[in-house]
Every structure is written in C-alpha cells, then in structure tokens.
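Of the protein chains in this complex, one is absent; all others appear in place.
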Amino acid sequence: MAISTSTPVTRAAPAGRVPAKRRDDTRLAILFIAPALIGFLVFMVWPTLRGIYLSFTKFNLLTPPTWTGLDNYIRMAQDPVFWNALKVTVYYVVVNIAVQTAVALVIAVMMQRLTRRTWLRGIVLTPYLVSNVVAALVFLWVLDYQLGIANHVISWLGLDRIAFLSDSTWVIPTIALINVWRHVGYTALLIFAGLQTIPETVYEAARVDGASEITMFRRITIPLLRPIIALVLIITVVGSFQVFDTVAITTRGGPVDSSRVLQYYIYDMAFGRFQFGYASAMSVALLIILVVITFVQYRLTRAESSDLA
Amino acid sequence: MATIATTAVPVVPKRRFTFGRTAAWAFMILVIFLSLFPFYWMLRTALSSNNALYAGSDSLLPVQFSWGGFARVFGLQTGQEAIDAGGAGQPIQFWHYLLNSVIVSSLVTGGQVFFSAMAAYAFARLQWRHREKVFAFFLAGLMIPAIFTLLPNFVLIKQLGLVDTLLGIALPTMLMTPFAVFFLRQFFLGISREVEEAALVEGASKVRVFFRLILPMSSAPLATLAILTYITSWNDYFWPLMVSYTDRSRVLTVALGVFKSQTPQTGPDWSGLMAATLVAALPMLLLFCFFAKRIVNSIGFSGIK
Partner (left out) sequence: MRRLLAALSAVTLLAGCGWGGADAATGPGGNGTIEYWLWDSAQQPGYQKCADAFAAQNPGLRVHISQYGWDVYWSKLTAGFIADTAPDVFTDHLAKYAQFVDLKVLRPLDGLAPTADLRDGDYQPGLAELWKGQDGKRYGSPKDWDTIALFYDKAVLQQAGVDPATLGTLSWNPADGGTFEKLVAHLTVDTKGVRGDQPGFDKDHVKIHGLSAEGSGGGGWGQTQWSAFTGSAGWQATDSNPWGTHFNLDQPAFQQTLDWYFGLARKGFMPTYEEIGGANAIGTDKQIQSGIAAMGLSGSWMISTFSKLTDAAGKKLDIGIAPTPIGPTGKRASMFNGLADSITTLSKQPENAAKWVKYLSSAACQNVIGQSGVVFPARPEGTDLAIAYNRDQRKLDVTPFTDQVKEKTTFLFPVTTNAADITALMNPRMDAVYIGSAPVSSLTTLNDQLNKLFEVAQ
C-alpha cells in the first residue's frame, strides 16, 4: 500500500509573493480527525478496556459490579458448556469456511471464464442483500421436518425425511450451509476481483503450451490468487466465529447443546442469566482466540507477499 | 473491498461447446437456481393461507391464494381475523419499523461516511506530526472483532441513558469505522496532486479544497462506501436487539425476530412470516436494482500488492 511521503512540495514562488512556509496542518488535522477519533476512543478503545475489566467482576447489570478476580476465568476453564460451545463454533467455522471458499472459488472462476456480464454477478450477490435473520427464517421454513419443500423433495426421491434443524448431527452443517447461501456470492465477487489482477498473458502463454483449463486452474490461478484468498480467509473466518443471528432464530442452541455456539452462550449468559461478568470473561477468551488465529493465518499463508510481483 | 480500478476486460477466447463448458454452465445454472429459489418460495408461501399449507405443502404454486399474510404484516387484519387465519393476534407495525430502520441506517451511513472522509483526508493529505503513528493506531482497531465491544458498548449506552433509542443504536458506528477510514484514505492517496495544488495556490484553504474539490471528485468511492454501509446497517440484528426493548426503537430485523417468536400456540404463522421476510428484504432488493452495476463492480481490491 503506497504511503505518501511527508515532505511537502514547495513550489517556486511566483514573483511578488512571499515564499510559501513549510506546511503544518496540525490544527486543521485535529479538527478533521476529531469526530472519528472520538468515535474510535469512545466506542472501540474504551469498551475494550471496560470489557477486560468486567471480566474480573460479578455484574448483573442492575447493581454495580463487584470485583472477583480470576473467579470467572477459573469457572470458564471448568465449564463444560463453554468448551462445548468452543468446539461447536470451531466445527461450524471449519464447515462454513471450507464450503464457502471452495464454492466461491469455483463460482469466481466460472464467472471469469464463462461470461463477464454484470447480471450474473448481480444474481449471485442477491442473497447477500437480505439479513441473516431473513435467510434463517426462509430456510427454517424450507427445511421444516413435516412441511418443508426440501423434505418433500427428499421423500419424493424415496429417502427418509431429515430433521435438518432438530437433529444434532445435521444442525451445524445446516446452519453452516444457510450462511454459505448468504455469503458465497460476496466472497465469490471478492475472489473474482482478485482474478482480474492476474494478467491474461499468463494464461495465453499456458494455452500456447497446450495446458488444459484444469491444469491452468491448478498451476496458475490458485498460486497467483494466494494473497487474495488469504485475505478473504482472514476476513471470513473472523466473521464466521461471530455467528449468532442464524442460531438465535432457528435453534437457540439446541438440540441439547449441539448448536450452542460461543456467541449465543455469551448472549444468554449476559441477558438471560444476568451474569455479565462471566459473559465478559468468555468474550475476552474469544478475542484472544481470534487474534491468535488471525496471526497464524497471516503467517501461514504469507499473505503479504505475492507471486505476481 | 475497495474500488476496483477500471480494467479493460480481456477478450475471452473463442467459445467452444466442450463438455467442460456445458458442465460449467450447468453448475452456474444450479448456482443461480439455488440463489433465487428461496425468494420465490418466500413469495409462494406468503401468498398462501396457513390452513391450506399443511395439506398442500408440496405444491409449487401458492395454495389457497390469499393476501392474508401481507395483511397481517401491515397490520390490516383485526386480532380475531388474524387468529382465525392462523396468525398471532398481534399485528406488526411494519411502517413504523421500516421508518426506524431508515432512520438508523441513514444516521449511520451519513455520519460514518462524512466523518471517516474527514479523517481519511487528514491522514492522506494533511501534514502533521505523528500522522503515521496515529493511523497505525486506527488500523489496529480493525483487529478488534465487533463481538468483543458489544457488551461493554451496551453498558456504555445504558449509562448514557440512550437504551431503547434510535440514537443509541446508531451511535457506535455513526462516527467512524476503521475500515471506512482505511478505504477512503486509500482512495484519497490516489487523487492527483496537481489539481489540489493548483487550488491551494489560488488561495483556497485546505478546508475549501476538501469540500469543494476532494469530496466531489470522490463521489464514486463515497457512494460505494455509503451503499455498503447502508446495507450492513440495515441488516444488523444483534446490536439493535440488545439496545432496543420496545417498539419505540425497534428496527425491521429485530421486529422480524419478534414476529417469529409471537408464534401463536397453534404453530408458526408461516404465511405471515414469509410475507414479513419478503417485505423486510424488499428495500434492499430495490436499492440493489437501482445500483446493481455500481455495487457489483465495487467489490474488489485496489492497490494491494
């Protein structure tokens, strides 16, 4: 990312004018930056510090917090529901991201090779426009055990009906796929844009050498897309860990605990059971996990370097 | 997700009807079908009546065509009528929630774009000490996942006395997001310096340059950011859920969740629910129809080398 240098450009002063001073816009800059800085400090920095503080307290929102030291963290380490929530969330993220990235990649390549028309990209993006809540409601209906059209098709094919959202083996893959439906278009467009950065000449050369589409995909497209995919992965993984809307609408953590993702458990702990302190501790845990994962991802995929340069 | 630099679209090689091509098209047609079918299904169910849904649930067309679902959503059916049609007795005040969503999204979009633009300009074009350090500080904010600040932000909003107000919902993202500042700064860095310098020599202040020159020249990325921000804000669920408790500050996404949980004891009001989802999704779909090309083309990367 190009960063402009900070030496000001001084022009030769036109005759008769006082030579221009070295510019210092500090006062103006403060004015321009003030609202954003206030927003940043008040709604990002302060809550982060506050959240960390609350994680060491017992707080029911209606009376002032009381300091409890490491109690919340000790409880968290021994809480089977927390560890289960972590496991469930990780499982969800893996299924969601794997499917979403793979399908998005294929769609992006299709769009690249088949037709560049905007209408196709527009259609693919349509699910992104509706909220997670809308998507969850629609699929709640489509996948209904008794009446959903999906199960009708399945029984028409002669198979047993599937309880997509009330069977513990199906529930996480189902929720993951609902979110894939919503996000795959956006991800595909991101990758598609990345594809545009690969010069056509590379493909031309390969074709001249007699390479097939699939070979070109494997040997050229994927390696050159690496930084793009890496960046997309970092963004989507962080977002995926925060899954809440879909679970809140469809399963509320059930059946048993099989879809009780971390964010839902935190929400229920804070607003259902009035244990804000413990909920904050779990949020801190989640933050640490995300930072570590992002860092690891960045390193593993060498996202900052590109084979194109 | 910055603006894509306009590239000339390379010529696609001569089309051939290979097996590969047909398979590829078949795949894309499947993708198109899967993307759009749920919308059709929403419409079909919304136009059916609840009682008939149980018998004719596998029909591809609306069963026992009725506008009842939409009537309930717009609050046009009386309590008893609604209960008889399989709905809950409570109507959903659609227009009110729509207005709330519009207010919140407009606040967030207007504020965020404007204030982030100012900050981005300060980072890109103004000269001042510690500029790069402060920017790095801002950038670190990108790493904080939203979920972490949600609970403490809620406590803050409560202490400010803004719980259950639209301002309370809009405030945290109304002033800036690190992403918006980063995005706009990238673009401002790319604006040619000559025009700006010319105006400054003419005696214009930097402020004037910003308002009269930079902003109009950046209308494209500004509009792009505005549209994306609007969509994100419109579809937000978790934060408005936490902050709003009564109809006073309820937005459309939360209202949908409430409508769903107002399930009458006899079972979900599917036709009303599907009508509600359709109606909730409509504003964004319409927005998309008008701005499709811009939105689609705006998703991409620029200058990431």
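When the chains are written out, they are named A and B in that same order, and each has its own residue count from 1.
The definition used in the following text is that a residue touches a chain if its C-beta (ideal position, glycine included) is under 8 Å from a C-beta of that chain, and two chains touch if they have at least 3 such contacts.
Please read all numbers here as calculations on a predicted model, not as lab measurements.
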**Asked** Pick from A:L37, A:L140 or A:M216: which residue touches the chain that isn't shown?
**Response** A:L140
**Fill in**
Sole touch to the unshown chain from A:L105, A:A163, A:A188 or A:M216: residue A:A163
**Complete:** Out of B:I103, B:L139 or B:L189, the sole contact with the unshown chain comes from B:I103
**Fill in**
Interface residues of chain A toward the undisplayed chain are 60-63, 140, 144-146, 163, 165-168, 250-257, 260, 268, 271-274
**Message:** Contact with the hidden chain only, please: which chain B residues?
**Reply:** 51, 54-55, 79, 83, 88-90, 93, 95-96, 99-100, 103-104, 106-107, 110-111, 114, 158, 162-167, 170, 211, 215, 245-249, 258, 261-268
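Methods note: only the chains that are shown with their structure count from here on.
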**Prompt:** Can you list the residues on chain B that touch chain A in the complex?
**Reply:** 1, 4, 7, 9-10, 12-13, 20-21, 24-25, 27-28, 31-32, 34-36, 38-39, 41-42, 45, 53-54, 57-58, 115-116, 118-119, 121-124, 126-129, 131-132, 134, 138, 141, 143-149, 151-153, 155-156, 158, 171-176, 178, 181, 186, 189, 193, 197, 201, 206-207, 210, 231, 234-238, 242, 253, 256-257, 260, 270, 273-274, 276-277, 280-281, 284-285, 287-288, 292-293, 295-297, 299-301, 303-305
**chain A residues within the chain B interface of the complex** = 1-4, 6, 8-9, 11, 23-26, 28-29, 32-33, 35-40, 42-48, 50-51, 54, 61, 106-107, 110-111, 113-116, 118, 120-135, 137-139, 141-142, 146-149, 152, 156, 181, 185-186, 189-190, 192-194, 196-197, 200, 207, 213, 227-228, 231, 238, 241-242, 244-245, 248-249, 263, 266-267, 270-271, 276, 279-280, 283-284, 286-287, 290-291, 294, 306, 309
